[in-house]
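Working notes, structure below.
One protein chain is absent from this view; the other protein chains keep their places.
Each chain gets a letter, A and B, in the order it is written, and its residues are counted from 1.
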Amino acid sequence: MNFTLHIWRQPGRNETGAFETHAVTGISPDLSFLEMLDVLNEELVGRGEAPIAFDHDCREGICGSCAMVINGDPHGPLPGTTTCQLYMRHFDDGAEITVEPWRARAFPVLRDLIVDRGALDAIVQAGGYVSVNSGAAPDAHTVTVAKQAADAAFEAAACIGCGACVAACPNGSAMLFTAAKVVQYALLPQGAPERSRRVIGMVETMDAAGFGNCSNHYACVEACPKEIPLYTIARLNREFLGAALGSREFIELERPHAHEE
Amino acid sequence: MQVPAFDARIPDGPLAAKWQRHRAEVRLVSPTNKRRYRVIVVGSGLAGAAAAASLAELGYRVDCFTFHDSPRRAHSVAAQGGINAAKNYRNDGDSVERLFRDTIKGGDYRSREANVYRLAEVSNQIIDHCVAQGIPFARDYAGYLDNRSFGGAQVSRTFYARGQTGQQLLLGAYGALSRQVQAGQVRLHTRSEMLDLVVDDGVARGIITRRLTDGQIDRHAADAVVLATGGYSNIYYLSTNALASNVTATYRAYRRGAWFANPSFTQIHPTCIPAVENHQSKLTLMSESLRNDGRIWVPQASGDERPPGEIPEAERDYYLERLYPAFGNLSPRDISSRAAKAVCDEGRGVGPTGQGVYLDFSEAIARLGRRVIRDRYGNLFAMYQRITGEDPWRLPMRIYPAAHYTMGGLWVDYDLMTTVPGLFAIGEANFSDHGANRLGASALMQGLADGYFILPQTLGHYLAGHPPGELRTDGGAFVDAEADVERRLARLVAIGGRTPVETFHRRLGELLSEACGMSRSRAGLEQALAEIPALREQFWNDICVCGGSDEFNVVIEKAGRVADYLEFADVMVRDALAREESCGAHFRTEHQTADGEARRNDAAFAHVATWGFGGDGEPPQRATEPLSFAHVQLAERDYRQ
Partner (left out) sequence: MNRMLRLFRTSIGSKLLVAATGAALIGFLFVHAAGNLLVLKGADALNGYADWLQGHPLLWGFRAGLLLLFAVHIGVSIRLAHENRAARPHRYRRIARLGSRLPGRLMPVSGGLLLAFLVFHLLHLTVRTVGPMVEPLHDGSGRVDVYGLLVAGFSEPWIAAVYVAAMVLLGLHLVHAIEALFQTLGFNHDSYQPLIRVLGPALALLIAGGFASIPLLVLVGVIGGGS
């Protein structure tokens, strides 16, 4: 198969970028999108040119590294799929393919298709965990958890932190990412004691990191490679409003500082 | 070169009491003194994140390094099937003792009794801790934890979160780490790769890192250094590992005086999606848990090219069930992999390349219904379909073994300290618990045992004996190590060839898969040993890193890792050559029984083989740590009955 690629190239964070056009030929339909880029990169190296930089690692759809917008869709046109698991058989022979980095103020471009997603880590650091020290836990069967709750918590916990939700959102909002983590713990008894702290810390940190506001377009849900459900955002809203209106933590906790740019 | 004593310093007393006793006897650092110590943890996978978080919880100041953009990307995330623990929640006769015996036997009697017993003991604590962290393990309708079976065990002791257990456990550890970052106890260094270890006066003092975003070289000093940098299966090029997984950190430590144990013990996982393409970059694992319900078969006749549905029951060979009736499709990994290779070598392999066997769910779907199968393996089925374009609900899956895990790693004593004082290795980076073959669902167990529960105790013991010093990075050892790193990078930049780094990685991988993969022979290994230096030389003449080292350059990252693989391959092959026996994943064709089973040589090789760096251009030195078995009887590993 043959393709014409229009790829965003940008040498560094503070430098200007532009689209570059490359033709790739003789691509097997059994190659993944990233393997197709590997082929192109080997050609570029053969000509002594810098290959296209992109984040990738596990290549089995679970590490969340790979991140590119393909023809306007984060991770490409297939639902529930990361870029590394997108195969060229899903494209028409001869297709023109536009490849761009995640675009959001909170995700500055570092090089070509690589962006800095550290802001997502900052959100988790603000409370995306249960504060249990190693060695403190009681026997695992001390507390039972209804299967339905455990399954729903798993569904939310499946988030791989790739940032496709932010990339898809016209407002660059990280609500789906934040919601997935908040809801996982909201559904489990282990998450209950820190429920208010967690949602307050994570939402305010999200705001401070330069993400936009959710305006209910739900583009995030369509882009999510792990198909995190939409209800999680509503649940996040409810958790947050409940904590803001009813908890002491909301008055007592320090507000996070704005994210350094 | 001085050869260390390889004294594992195993505590005295009965096996079952050793760890308890050790914990009661180790030196302690007082709470107020802990904050005066700084510890470097390299790696943020299960072992690294768990250790960094647990040490910080205790009050130590921690620097944690990862070359990923976030700790959550570490390759532990990809473990699918589950984590073992001796809870005996199923009332099926499990116990710490039984998990210990299964693991020793699974490792083909090439691991330390005391370490393995401790691992089995700690396993229960891990499950307790992970549940408390809010990890959404699978549960039954009563709300209790569910279990499944894994290869090499006759009890159901594996806890799981659908096919994403590694991800969920890693996110738990990542959460614990994030909490300590927020608390200011851990400084997190993302996109920072360790390129050298700094050893001063025989003691580990720090590391040299390269910041990947701009190439800046930094020196970091600490009172102890912990390597949690994973395994090196990616040396085979096509493996189930992530593409960035590498041997650099442990290999650099080896060059600085840490001895490397059992480098040739590399596990080939039996259930991966077969390779189809020249430019394929990795092999995707399909969780071993699939073997709970899937049946493995090939046609009885070689060259049978009928589609699977047209091959009648009587003309199928369910070879694992036939050869190993007691364990059947749940035979251990080394055995299943070798059996798959054997039937393919007989020309009975399936799929376009002939390198594949069927993993068939039709019987299980008929027995349990689609819904149960979807609940158990839904995401794996979807993944298989996405990658191959074939529907596993209609056609049996095709699978083939692929390089997966390395039992070998830095030699460590009972306290997980390497031969360099102050340098510790945990998780897959050390060699300690799996012997010559790792059982399924025990890698997650070992990584978390080391990180959450063992290292935090034993590291304190070391630190208590070494008063916190002023951490300086301007000493000669730091200057020299940094200069070495700079020189090496400059050499890579200067090559200016036109061959992609991948080309050499691929060639090295092919060479090793052939000579040092599922089966190994003296002739093949000797040939590989002769070919590696030439490949290495070509690499240093022909590659292009296409840019400088002082910028965000993804090629130079990869080049450095492949360069280290090219040197390390030599140690690996030598180890395979020196071990004149077959054990676990190490199968020497010269050492097999009449019916093709592995033949161990306990008289000569019941030891850990360790390798020390002999200097550039010099062969490495081999030494051994004898293994003594007081608790289990050395026996032929038989999964037939």
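The criterion applied here is as follows: a residue touches a chain if its C-beta (ideal position, glycine included) is under 8 Å from a C-beta of that chain, and two chains touch if they have at least 3 such contacts.
This structure is a prediction, so every number in the text was calculated from the model and none was measured.
Every shown chain that the unseen chain touches in the whole complex is listed here: A. When the full complex is taken into account, the listed residue touching the unshown chain is A:A106, out of A:I27, A:V45, A:L86 or A:A106. By the touch definition given at the top, subunit A reaches the unshown chain through residues 6, 19, 69, 71-73, 77, 98, 100, 103-106, 169-173, 203-204, 206-207, 210-219, 222, 230-231, 233-242, 244-245, 250-251, 255.
Methods note: only the chains that are shown with their structure count from here on.
Rounded to a whole number, the gap between the C-alpha centres of subunit A and subunit B is 27 angstrom. Interface of subunit B with subunit A (complex): residues 50, 53-54, 57, 68-75, 77-78, 87, 89, 125, 127-145, 161-162, 164, 167-168, 171-172, 174-176, 178-179, 181-182, 188, 190, 213, 242-244, 276-282, 284-285, 382-383, 386-387, 389, 452-453, 456, 498-503, 544, 546-547, 551-555.
In the complex of the two chains, the subunit A residues touching subunit B come out as 11-13, 28, 30-32, 34-35, 38-39, 41-42, 44-51, 53, 55-65, 78, 80-81, 85, 87, 89, 110-111, 114, 116-118, 120-121, 124-141, 143-147, 150-151, 153-154, 157-158, 160-161, 184-185, 188, 190-191.
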